[in-house]
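Every protein chain but one is kept in place in this view of the complex.
Per-chain residue numbering starts at 1, and chain names A and B are given in the order in which the chains are listed.
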Amino acid sequence: MSIINKEVQELVDEKLKESIDSKLNGWVEQKVRSLMEERVSALEDKIKARETRKKRVAIVASKGSLDMAYPPLILASTAAALDMEAAIFFTFYGLDIINKHKYKSLKVPSLANPAMPVPVPNILGALPGMTAMATLMMKSWMNKAHVASISDLIDVCRESGIRLIGCQMTMDVMGVKKSDLIDGIEIGGSATFLDYAAEADIPLFV
Amino acid sequence: MSIINKEVQELVDEKLKESIDSKLNGWVEQKVRSLMEERVSALEDKIKARETRKKRVAIVASKGSLDMAYPPLILASTAAALDMEAAIFFTFYGLDIINKHKYKSLKVPSLANPAMPVPVPNILGALPGMTAMATLMMKSWMNKAHVASISDLIDVCRESGIRLIGCQMTMDVMGVKKSDLIDGIEIGGSATFLDYAAEADIPLFV
Partner (left out) sequence: MSIINKEVQELVDEKLKESIDSKLNGWVEQKVRSLMEERVSALEDKIKARETRKKRVAIVASKGSLDMAYPPLILASTAAALDMEAAIFFTFYGLDIINKHKYKSLKVPSLANPAMPVPVPNILGALPGMTAMATLMMKSWMNKAHVASISDLIDVCRESGIRLIGCQMTMDVMGVKKSDLIDGIEIGGSATFLDYAAEADIPLFV
């Protein structure tokens, strides 16, 4: 009786194989896809979106001295050159950087900075005219090294689509009006900054 | 000697088809799920957890002047209002902000800041009384613009569950004891800050 066994077995296996080859293959594939494809594709799309989205830089500019006005503007314009998004939130003294009456005359403090490249004893640094001298000195070094001026850097930022945001609270505290600010400025609060920074790759407080 | 005649072949085909039609559908579905469901669900849960978790803000407050005490507290309390988690790590001069003997008398420096709203020549800014005057001036502007005081902002932070952490090293260096600090403060080191900030969306050094 085992010959019959063997022959039936072989017939069944052969028929099964034919079925698999012709029919089941495509059918199971379609079943698997209909169950999993959408979900797996959705996951792949999310991961891919995160990998390919532009990087984002979010900077708070809180200082108004000439030397500390450079880092936010240089970092933001470099970010734009690297095809990253960027926004600068100008608050406290940093508001001067976008104040049309002040931004072309930001100054370098002549004292209280022992790391000043030309060390001046504080007592001399306190004398009238020393702030102007420290400022002139820094501007001439910046020029010689071909670093753009503050106002040129602001132009670059604006043209690159970098968001420049003036802090509402600082404007209230210091009595600065929208009309005192240069063009192309949005007004916002710390919530504006935090919402932007929450999705940023590089948040920095200068 | 084969019993496998055409009729047996047709029988196998028919039985195979019945089996496939009745059994396979539900069976393949269950197989796919048992192989893939758990893994795909786990991935979906992880992605979802990341998308829905609260944002986190981690701030280092290293400055003790009145003007620079505001940014950490305003950013942290705004974060809480936006339903984000936050912690402030008070280190170096920033420890004064949570020092009960100092936090209600933080001062604004009257010199070395060419961006002071009322520019005072450094030589005058150095005179006795000028620090007090600059401080009074800033406090009155803050008041007029309805900005909360430092101590009110600290209350808001504490009540919002924001972690306020005093730097152990700074306490050692400056001889400050836990009893010198206001209530509701944890003590920690830079590792405490880095561990918290490693999972933060918005780490900032003020």
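Throughout what follows, contacts are C-beta pairs under 8 Å (C-beta built on N, C-alpha and C of every residue); 3 or more make two chains touch, one makes a residue touch a chain.
The structure displayed is predicted, hence computed values, not measured ones.
Student: Pick out which of B:A81, B:L136 or B:L194 touches the chain that's been left out of the picture.
Tutor: Checking each option in B:A81, B:L136 or B:L194, the one touching the absent chain turns out to be B:L194.
Student: From the listed residues A:V32, A:V156 or A:A198, report the one that touches the chain absent from this view.
Tutor: The single option touching the absent chain is A:V32.
Student: So one chain is hidden, and I want to know which residue out of B:V40, B:L82 or B:V156 touches that hidden chain in the complete assembly.
Tutor: Reading the full complex, the residue touching the unseen chain is B:V40.
Student: Pick out the residues on chain A that sit against the missing chain.
Tutor: Within chain A, the residues that touch the unshown chain are 4-5, 8-9, 12-13, 16, 20, 25, 28-29, 32-33, 36, 40, 43-44, 47, 55, 57, 67-68, 70-71, 74-75, 78-79, 81-82, 84, 109, 111-117, 121-123, 125-126, 141-142, 144-147, 201-206.
Student: Given the full complex, what residues of chain B touch the hidden partner chain?
Tutor: 3, 7-8, 11-12, 15-16, 19, 23-24, 28, 31-32, 35-36, 39-40, 43, 46-47, 58, 60, 62-66, 91-93, 96, 102, 106-113, 125-128, 130-131, 135, 169, 172-175, 189-191, 193-195, 197-200, 203-205
The definition used in the following text is that only the chains that are shown with their structure count from here on.
Student: When the Cα trace of chain A is superposed on that of chain B, what is the rotation angle, expressed as a multiple of 5 degrees?
Tutor: 115
Student: As a quick test, compute the distance in whole Å between the mean CA positions of chain A and chain B.
Tutor: Distance between chain centres: 18 Å.
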